[in-house]
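Reviewing the structure listed below.
Shown here: the complex without one of its protein chains, the others still in place.
Chain naming follows the written order as A, B and C, and within any one chain the residues start at number 1.
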Amino acid sequence: MTLYLDDLRVRRLGECRYDSPFSEMLSTKQTSPHYVSEGDRVLLEDTVSMLAEHDLPPGRVPSFEAAGPRRKIYFDPDRVTAGIVTCGGLCPGLNNVIRGLVQELTVHYRVKRILGFRNGLKGLTAEHRNDTVELTFDRVRDIHNVGGTILGSSRGGQDADEMVDSLVMRGVDIMFVIGGDGGMRAATFLSDAIKARGLDIAVVGVPKTIDNDLPFTDQSFGFQSAFARATDFISSVSVEAAASPNGVGIVKLMGRHSGFIASYAALAANGADIVLVPEIPFALGGPDGLLAHVEKHVRAKGFVVIVVAEGAGQDLIEKHGLPQHNGRGTDASGNVKLGNIGEFLKEAINAHLTAVGLAPTMRYLDPSYAIRSIAANAYDAVYCLRLAHAAVHAAMAGRTEVAVARWRRRFVHVPLSLMTSRRNQVDPDGDLWMSVLETTCQPAQFGTAAGREAVRPAAFSA
Amino acid sequence: MTLYLDDLRVRRLGECRYDSPFSEMLSTKQTSPHYVSEGDRVLLEDTVSMLAEHDLPPGRVPSFEAAGPRRKIYFDPDRVTAGIVTCGGLCPGLNNVIRGLVQELTVHYRVKRILGFRNGLKGLTAEHRNDTVELTFDRVRDIHNVGGTILGSSRGGQDADEMVDSLVMRGVDIMFVIGGDGGMRAATFLSDAIKARGLDIAVVGVPKTIDNDLPFTDQSFGFQSAFARATDFISSVSVEAAASPNGVGIVKLMGRHSGFIASYAALAANGADIVLVPEIPFALGGPDGLLAHVEKHVRAKGFVVIVVAEGAGQDLIEKHGLPQHNGRGTDASGNVKLGNIGEFLKEAINAHLTAVGLAPTMRYLDPSYAIRSIAANAYDAVYCLRLAHAAVHAAMAGRTEVAVARWRRRFVHVPLSLMTSRRNQVDPDGDLWMSVLETTCQPAQFGTAAGREAVRPAAFSA
Amino acid sequence: MTLYLDDLRVRRLGECRYDSPFSEMLSTKQTSPHYVSEGDRVLLEDTVSMLAEHDLPPGRVPSFEAAGPRRKIYFDPDRVTAGIVTCGGLCPGLNNVIRGLVQELTVHYRVKRILGFRNGLKGLTAEHRNDTVELTFDRVRDIHNVGGTILGSSRGGQDADEMVDSLVMRGVDIMFVIGGDGGMRAATFLSDAIKARGLDIAVVGVPKTIDNDLPFTDQSFGFQSAFARATDFISSVSVEAAASPNGVGIVKLMGRHSGFIASYAALAANGADIVLVPEIPFALGGPDGLLAHVEKHVRAKGFVVIVVAEGAGQDLIEKHGLPQHNGRGTDASGNVKLGNIGEFLKEAINAHLTAVGLAPTMRYLDPSYAIRSIAANAYDAVYCLRLAHAAVHAAMAGRTEVAVARWRRRFVHVPLSLMTSRRNQVDPDGDLWMSVLETTCQPAQFGTAAGREAVRPAAFSA
Partner (left out) sequence: MTLYLDDLRVRRLGECRYDSPFSEMLSTKQTSPHYVSEGDRVLLEDTVSMLAEHDLPPGRVPSFEAAGPRRKIYFDPDRVTAGIVTCGGLCPGLNNVIRGLVQELTVHYRVKRILGFRNGLKGLTAEHRNDTVELTFDRVRDIHNVGGTILGSSRGGQDADEMVDSLVMRGVDIMFVIGGDGGMRAATFLSDAIKARGLDIAVVGVPKTIDNDLPFTDQSFGFQSAFARATDFISSVSVEAAASPNGVGIVKLMGRHSGFIASYAALAANGADIVLVPEIPFALGGPDGLLAHVEKHVRAKGFVVIVVAEGAGQDLIEKHGLPQHNGRGTDASGNVKLGNIGEFLKEAINAHLTAVGLAPTMRYLDPSYAIRSIAANAYDAVYCLRLAHAAVHAAMAGRTEVAVARWRRRFVHVPLSLMTSRRNQVDPDGDLWMSVLETTCQPAQFGTAAGREAVRPAAFSA
């Protein structure tokens, strides 16, 4: 799945004819380690061997358009109406992004009308399209101190044409879609429908994924806040397990397909003995299996602490699980409902340790809602603000079907469709997972020499 | 000050002959977005134009050696003695780095003897060289939950030969120096003295700077923890100023030469009206000066919040300051003692507002010790751990005169001397400062059209 | 269940013959609002009408012996051995109490031998009695920064005579039992067995109950830390519910018999719409029932937030619950296992709202382990320290079969047996519950005019 320069080009609505409020400020800036000038681009690859492999002149090497203000813009700020919608599950920073969008639009571009659509894409249906919130800077000034989203959110896509009708009827010229996998896909469909009708509406995505599973993004906004908070819960079960005879602490963390939160939180807490992620299959039984390893820990130090991502071990649940652990059907966003790996492990480990005479004390936590709902930490506050500013600059300059992202610490424009073309996952061969193994000292695999290959099919991002 | 590939090469003590405990794990790994293989290197530059400017084949483009474990190592783990020292001012994460070094050395390489030298480089003098702490993993297991450094620290360099004598007398093969500007310089002198004597001792630096002013580093460890905490104090003076008639809130933050903490904290708190950093000179008086701007704010919204880096406006103190605001002499590390810009501004603004009939309520905070002394946050905990692991891998593989750093999210080896060859600063033309201006809406300059050039002489890092 | 003065008298092992280290300091102190002198006592009652009802001279009014150091003590500090054990579920402050006991014993009384028994009363069995931890002040200096208990804990009583054997065999003169309902009962049996054998061993209880359900105690240690932390989780489900179409946020909090944590946390969070506690029965159905009230909230403001104590509504689960919600049997401490009221409500409300066409989004949290395991907050840190000091003073002065407690802000001695003679509960007629009603505006009863009396049988403390 090699990417070429043309795959990374971003669509523009047309020529930029209006002076930007940043014209003068930009007139002398040049590319530096701290700035990418308007004509320049950011490299996709960052090592000598990857560069050599392309064997292309610099101008043809795969690269992203840099984000940021432009000297000329496409939309006339005096006449522009912007729309904002937040989709999918909660993530720290949603309100920061809304606030940043409104700040940049009103304070700098002096845009006068910003509509917040309510409750995710439902807010763009015929039924709800008039139930919008007028967003001013006064309205959003302090919302970043609170978690959640003042606009509400929901899962599930909607008919693209009905959504375009809503934009037309409400006079929206620029639509900001803050959302995850599902939201980015919906934004792509929306863009397609707009293009098909030949409308002059920009669609700009702000990728949101608490799991950090969207590609072309160093770390998604809210991710650091989330794993920091997750760390507290690892500490909780560690304290509980350590104070109980044969204590077994288990925390189930977010991560449907990607174990980033589990991995980072385990590194930060530094008390986890075992980390289980969707990317690395594991066996329960056998001399190298998880249960044997758990037993070994309990015998050696009196307790064990396990961090498990919600998407881990789904194959085991299907094979061994009780009915109540199985996931059933799909949610409104079309995501397969996962089996409950936390409850499954709790029962499996309890049964095993009881059987071998170690009468365990089980301590299980499932804190996801208590993590998703917090306000962004200081780092994410800065990140969301700057990402929102970049999104506004992109839209005002007529970029569309585009997402703003941060790639190796540069803010860049990524074609929307690319954001859903692959998934960011913990690479079993990457250095993050190596750090996890170095810190937990868990085996690279729990009895599944064979199983490992099965899970690695071209899924790793970029 | 262009850098060439040869400038970035790292010195090795000799051939790696011992099998590393990571040999097998590394046997199949290849460069990917998540891993850089042993032969590959990380590009210094990251844009098309910077690449084109070099006009070199990939193999000659400036690049860093990637950090990480090697299949073969230089030192025999069974016989190795490691030393650790922490130098300079406190910074969140020092204990995490110590812990990470000890963990990797003992758990993975099975090194049996690790000496912690006390109170900075003083601990390497003849007088104190025997006052060391034996570091085991049990001893350091929980130290990351506390700020400061269990080894103690101090400012000031020591005689290089005396320090080498200490290493020889204590049988140290690998010396880890965790320190800032001064510590990296001392480590360089130490390396030079070792080389001059033809000794087989590796010196590996772990760069520490709460100000984030060392080069070739995305962000130095502890920096995120520090600016997050700084944000609280901006909130404090904001609350105080907003609740007082004509309230003026001022926070002085760390930043001798570089305004990163001030800039990031102001972006995160999002309540700062004015940010003053060492990189951007400003005038007090005149229609565009700081005082006029402060007055305008107080008249318009009733209060004003100012964030000032300790190194800002030093020229003004010399020119206008009362004797007690002036800095005098240098500290033990040879740093010029700064004038007290916070107290200076407090008095200058108080005088001005009183003069124009606005009878201000001044609220000033100088919280540096309350910031430096906190424990690392979750992000920095992960970062310090991985940085420490990288330092151990570098040392065991015989790299010396080297610092470990993170460059655009890859862990790399940087020649020690480069770490003190330039300074990382807030670029007035970079996008971080642009974000500050967009958020505070303060003018790009306070009445110093001319002054600006004066402060920008080639200081901004690679 | 009226109490007379004699019910409140505390047993003493014998005459105090040794000089206390506090002799001189105490020589001039007299009763004041800040001190109760050795001969004085603290009133049980605090209103004019309650005082009048007794119709007794002051010296016969029910009152407690004040805690604190004595001029003369019973045990010779040079020869004393103290034992410490922690029992039952975790509670913030356990380590603070251990630390405070060790500090006072060693620093002031210069006691030389302190044994920590492991894992609750199990540690006093013949099998485990030799597996003790030697406690010194160096060992415990920093343990208060961490939750849990360094001694470990467990549920369940043990044979009293076997425990006395352990004390005798290990030479223990003073035994501190930190525990809840079960721990206080065990301490009473232990005291009885000691008395029966005519041994000279003091047993002093430090009452521990995160639920705040022990009597004669303003608020039990750890309670404030616990409800403060619980508040965060109410905020979490509030944010989640508010951001979801027809969001229903439910938090299940600790409180088997007493709804103090639920009540206080709801008052502090101030976002709870409904608080359900064990003391106030409620009906699900009917026009005044819980479900109707929930529906009304969702229709009116779009979401609802419910805080439920784990012991609430147990009658409903038995009547309406699915098998998996029912509690079964008893735990090791003999507590009846509760039905899962949180899961029960989640399903019942989901079913009801779905039936009336409101398609809810359910957000349920069960954070108990994440609350119990935190370190004590500043208030509890002070409280635990002073309580521990009081316990040491009591023991050294030869008090036995006694618990230390705080009664209307005075530290007092309470006969051990009284601690388990009644239960502290939220009084439906008291001013705390009135505050809850004033704040949530929920009805005084949910459709159970009759049911209310059923639950109030003389249960309310003191």
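Here is the rule we go by: a contact is a pair of C-beta atoms (placed from the backbone, for glycine too) under 8 Å apart; a residue touches a chain by one contact, two chains touch by 3 or more.
In this text the structure is predicted, and so the values were computed from the model without any measurement.
The missing chain, though absent from the display, is touched by one residue of C:20, C:63, C:132 or C:209; that residue is C:63. Screening B:25, B:199, B:365 or B:444 against the full complex identifies B:365 as the residue touching the chain left out. Although one chain is hidden here, its contacts on subunit B can still be listed: residues 90, 119, 122, 146-149, 152-154, 232-233, 235-237, 239-240, 242-245, 324, 361, 363-367, 369-370, 372-374. Listed here are the subunit C residues that touch the chain not shown: 25, 28-37, 39-43, 45-52, 57-59, 61, 63, 66, 68-69, 99, 103-104, 107-108, 144, 218, 224, 227-228, 231, 264-265, 267-270, 377-379, 381-382, 385-386, 389, 408-411, 427, 429-432, 434-435, 437-439, 441, 444, 460-462.
Quick note on the criterion: only the chains that are shown with their structure count from here on.
Residue numbering shows that subunit A and subunit B use the same positions for more than half of their mutual interface.
In terms of their C-alpha centroids, the spacing between subunit B and subunit C amounts to 47 Å. One finds 42 Å separating the Cα centroids of subunit A and subunit C. Residue positions 146 of subunit C are each in touch with at least two other chains.
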